[in-house]
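One protein chain omitted, others in place.
For chain A:
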Amino acid sequence: MADLTASDSAARRQRVRAGLKRRHLGEQLFRGFGLLAIAVALGFVALLFIDIGRKGIPAFVQTNLHLAVTFDPAVIKLDPKPEPSQFASEAEYRAASLAWQRDAALLNWNKIVEAALRQAAPAGFDIDARALLRIPETNARHQLREMFVANPDLLGQTVEVDLLGSADTDNWVKGNIDRSLGDAQQQLAPEARALIDQFQQEGIISTGFAWSIFTNVDSRSAPASAGLLGAFMGTLWMMLIVIVLAVPIGVAAAIYLEEFAPKSRLTDLIEVNINNLAAVPSIVFGLLGAAVFVNWAHLPLSAPLVGGLVLTLMTLPTIIIATRGALLGVSPALRQAALGMGASKTQMVFHHVLPVTFPSILTATILGVAHALGETAPLLLIGMKAFVASVPATPLDQATALPVQIYLWQGNENRNFFEPRTAAAIIVLLAVMIILNGAAIYLRSRLEKRA
C-alpha cells in the first residue's frame, strides 16, 4: 500500500514537473507577447510624435526682414490726422477719422516697402518690382500703414522695422522647396532668390521664433502671418460653455438618478439610453446641432456658442456616467451615518457624499473637456470651418476652433509652407491636451490626498 502511494506521488510529481515546463513556457510567451504589444504601441506613438515634430518644429521659426523704412511724404499724400478738438461732436470726429483711415488705406504702401527693399539691396541690383515685392509678406504694407495711422509724426522719418518674410521666402530660406529645381519650378524669380541669399548673409534676413503663430489670426492674403489666436479663442469659448453647461447639468442628473430617483423601468431605460448616448459618433451630434440650434433655434452660424452647445451634448453622457460611478463607489456606511445623525437626504448628498466624489468628478470633467477640445467633425457641420480672420470677442462671434484650423491649413494651396505649419498647429493642440490631462492627474492626486 505504502509502495503504491510512493510510486503514485512520484508519478504525480513527474506529471507536475512535465506540466511545469509547459506552463513556464506559456507564461514566458505571454509576457513576451505583452512586451511586444507595448513596443508596437509605443513605436506607433513615437512615429507620430517624431513625424509631427520633424515637420512641425521648423515651423516655429520664421523668416524676418529688418529694413530701414522711410515714410516718404511723396507717397504718403494725406491731410493731417483729424483731432477730436477740431470737431463739434463725437460723431463728426468719428466720421472724419474713419474717412482719414480709409484714405490712408487706399495709398500705395507697397511703394514704401519697395523703396526700403531697394535701399537694402546692393546698388544697381536689377530686379523688377513684382519679383522684389514677393520677398516680404504682403501684410508689410498693412503693418507700415498701421504704424503710420497710430503715429502720423513718422511722416518723412526713417525707422528700423521688422517685417515678415513671405511664405515663399520662408520656404527658400528653410529649404522647404528643393533649391536645385529649375527656374520654371521655383516660386520666386532667380533675382529674388539671389537677393534673399545676399540679405541672409548681410543679416537683413534672419530667422527667429515665430510668435505670429500665437499672436495672429488666420490669414490667406499673408500666409506667413497666419496664426492660431482666433482658433484658440474660439476653442476657449467653447470649452467655457461646455464646462458651464455640462458640469452642473451632468452632475445634477447623476445625483438625481443615483440618489433620489426610484428604481423603476423608466430609470432603467434612461440609464441604458445615457450609456448608448456616450457611444454615439460625434458627427451625429453635429447634424443634430445644425438642425436644432442653427435651423430651428436660429442661433448664428459658426458661433462658439453653438459649437459649445453641441460639444456639451457630447460631453454630458461621459460626465453623468463618471459621476454615477463615483457616487456608487461611496461607502454605504457614510450615507447611513449621515442619515442616522438626522441629516436629510439632500444634506447627506451635498455635505457628505458629494465631497468624497469630487476628485473623480473633476477628473471626468477634465477628460471629457479634453475629448471635446479635439473634436472636429460636429464643428464642420455647424459652419465652424469658415475662414475667420478675427478674434471672437464673445461666444456669438464667428470663430473656428483649433482642430478645425488644422483641417483648414491642411487644405491650403501653398503646400510647402502650410504642411509644416499644420504640424505646428498639431503640436500646439497636443500641448494643450497634455496640459489638460496633466492638470487632471495633478488635481486628482492632490484632492485624493486631502479626502
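As a convention for this text, a contact is a pair of C-beta atoms (placed from the backbone, for glycine too) under 8 Å apart; a residue touches a chain by one contact, two chains touch by 3 or more; residues count from 1.
The definition used in the following text is that contacts and distances are computed from a predicted model.
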Omitted chain, identified by the protein name its UniProt record gives, among "Phosphoribosylformylglycinamidine synthase subunit PurQ", "protein-glutamate O-methyltransferase", "Sarcosine oxidase subunit gamma" or "Substrate-binding domain-containing protein"
"Substrate-binding domain-containing protein"
Kindly state which of the options A:90, A:126 or A:413 is in contact with the chain not pictured.
A:413
By the document's definition of touch, the residue of A:76, A:127, A:163 or A:177 touching the omitted chain is A:177
For the chain left out of this view, which of A:119, A:221, A:273 or A:445 touches it?
A:221
Using the document's definition of touch, tell me which of A:74, A:301 or A:337 contacts the absent chain.
A:301
Considering the whole complex rather than only what is displayed, give the residues of chain A touching the chain that is not shown.
98, 101-102, 105-106, 138, 142, 145, 177-178, 181, 184-187, 219-222, 241, 244-245, 247-249, 252, 294-295, 297-303, 305, 350-351, 354-355, 383, 385-390, 395-398, 410-416
